[in-house]
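Quick notes on the structure that follows.
Of the protein chains in this complex, all but one are displayed in their positions.
Labels A and B are assigned to the chains in the order they are written; within every chain, residues are numbered from 1.
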Amino acid sequence: MTETLLEVRNLGVAFHDEDGVLRAVDGVSFGVARGEIVGLVGESGAGKTLTAEAIMRLIRCPPGRISGEILYRGRDLLALDEAELADIRGKDIAMIFQNPISSLNPVFRVGAQLLEAMLLHLPARRRTLRDRVREIFTRVGIPSAERRAQDYPHQFSGGMCQRAMIGMGIACTPSLLIADEPTTALDVTIQAQILALIRQLAAELGMAVLLVSHDLGIISQMCRRVLVMYAGKIVEEAPIATIFHAPAHPYTRGLMACIPHLEQVPERLGTIAGVMPGLRDLPSGCRFHPRCPIAEPRCAVTEPALRALDETHRVSCHLARKD
Amino acid sequence: MEQARGVRTVDGDVLPAEAVGVVRHDAQTAEYARLWRRFCRNKGAVFGLAVFLAIVFMALFADLISPYNPLVQNYARPMEGPSTDHWLGTDSFGRDMLSRIIHGARIALVVGILAVLLAMVVGVTLGLISGYYGGLTDTIIMRVMDGLFAFPILILAIALMAVMGFGVRNVIIAVAIVSIAPFARVTRGDVLAVREEPYIEAARLAGISNRAIIWRHVLPNVLAPIIVQGALRVSAAIITESGLSFLGLGPPPPTPVWGSMIAEGRNFIVMAPHISTFPGIALMITVVGLNLFGDGLRDVLDPKLKS
Partner (left out) sequence: MEQPLLDVQQLTKHYPLRAGALHRLLPQRQTPVLRAVDGVSFTMAPGETLGLVGESGCGKTTTGRLILRAIEPTSGRIVFGGQDITALHSPALQPFRRQVQIVFQDPYSSLNPRLTVRQSIGEPMLVHGLASRDELRHQVNAVLEMVGLSREYGERYPHEMSGGQRQRVGIARALGVQPQLIVADEAVSALDVSVRAQILNLFVELRERLGLAYLFISHDLGVVRFISHRVAVMYLGQLVEVGPAAELFANPLHPYAQALLAAIPRIGDGSVSMFDHTERLLAGELPNPIDVPAGCRFYDRCPYRMDRCRQAAPALRAVAAERAVACYLHT
């Protein structure tokens, strides 16, 4: 049994405003084992980015409030103070974001930014680290590393910026990389290169990856295990093969049906009626029941818990059963 | 289409499934209520609004609330300080200060509002044309506006009055001319942004004429900063008008106007400071109040624009 690197227990992210409390993430629990690539998939508003940000404690509190436990190698990240957290961020757990160009400071050279990130965590000297910058740039596929390290972010293309960000992420060989929609802003052919790079690095460094995306295609190609989120909750957790061949939750099934395939093209795409509810209009009981094709009266009354269908498959639905 | 299903929300209402995820229709009223509440949280802005309403009240009902006729002179009791008969005292001609100040509000307000309205119409039109069409038109208009901006307001107003002659009407025109440039600039700025929005291009591609686009699509979306500017310019207009009156270029005596009242009291500053001071305080309260009101409006309207 591989060591559990990260264990999230009953995570909640709530925001308080003048009209009340908004629970953007509610009761989310999952784990990431050493070296595995886990996918967190959902549409916009489902809470997946907030979940990722909560792990790194990047959410401003107040107005936010994070509850639950986030155990990294047994230590609860939510109980640490800023200094202890700063030690872990970037070194043990790294994160890359959706828009690479805005993640880099436009007035500093890219090489210098990578250097700074390393200086914070690694005990080596500046000169040694400068060589390491060059190494890392080459490692992540930035050509002419020496010259490129002297460039400013605006001289980098989107793909190269993301490579630089990945470089910064892996510079201190973290055990976990959180990637939040890392390729959404990139073109298809560049996206393929970046995803290949992430996979390669994960394998070489034995790094676990939590990949957040709305694109089931990317999740299929990259991840062994998948978590499906809807309206702030996890509705299904299973290996990718199960999600593809035998999804148990009606939302997951609906999602699979509405994505156009490249080979067999139906006359009409499957749809899920309605819209994901906003946080102020959450339905009672199961959050998906208004849109669910098989909803029963009890679905409007009690919220289903995330229960195990078998060893690797969990669903939160009253009606799901093992096929 | 799919069958609509009922959704029981946490509050117990039943909404059709379509509505789930949609901001409810009464949101518009709720939005205004929220803006009002935010406005009220700003003490200065509320004070400013109160000042504005007080001035309007004074202007409208000046005849009813003035204890005396502001024009009636009383040589028996000149330059008296505040007393029970005359709450703010009398001026050098024995006229009741309180009544004169109340009537002075009327002129201040009329000149301020009319001048600003005139300036707004001209300035906003120039700003719309300049911002929407760009090119040479824009350059020419903006250079003229820059020229207007460069002049010290009072000097320009004096020059205009020298050409046009005195009288309330000309004061209004002079103050209006001097206030055009800020409106043009503020409007143009927002027009430049709105012009790039897809819905403007959609209108153009639908074959809608430029004139119709400016009137129906651009103007309503740039109104907010114009309104804020309007509130702020009224106070500036009142100051300008007072300045002109102080220099003797305003409505001729014996019309009660704060600026000329201050000027009249100049000779008696030591003996009867209240003759200059009280109109001065009235002017100050009015201007500060209007500025706070304008700032409050900006705080309430601008973030809404951003969201």
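Keep in mind that, in the parts below, contacts are C-beta pairs under 8 Å (C-beta built on N, C-alpha and C of every residue); 3 or more make two chains touch, one makes a residue touch a chain.
Quick caveat, the model's predicted, so the values are computed rather than measured.
Within the set A:71, A:192 or A:205, the residue that contacts the chain not displayed is A:192. When the missing chain is restored to the complex, the residue among B:73, B:92 or B:221 that touches it is B:221.
In the complete complex, the residue from A:118, A:178, A:216 or A:231 that touches the missing chain is A:216.
Even with one chain removed from view, subunit A keeps its contact list with that chain: residues 43-44, 157, 159-160, 187-193, 195-196, 199, 214-218, 220-224, 239-241, 244-245, 254-263, 265, 267-272, 275-276.
The omitted chain makes contact with subunit B at the following residues, 1, 18, 21-25, 27-28, 197-199, 201-209, 212, 216-217, 220-221.
Quick note on the criterion: only the chains that are shown with their structure count from here on.
If each chain is reduced to the centroid of its CA atoms, subunit A and subunit B end up 52 Å from each other.
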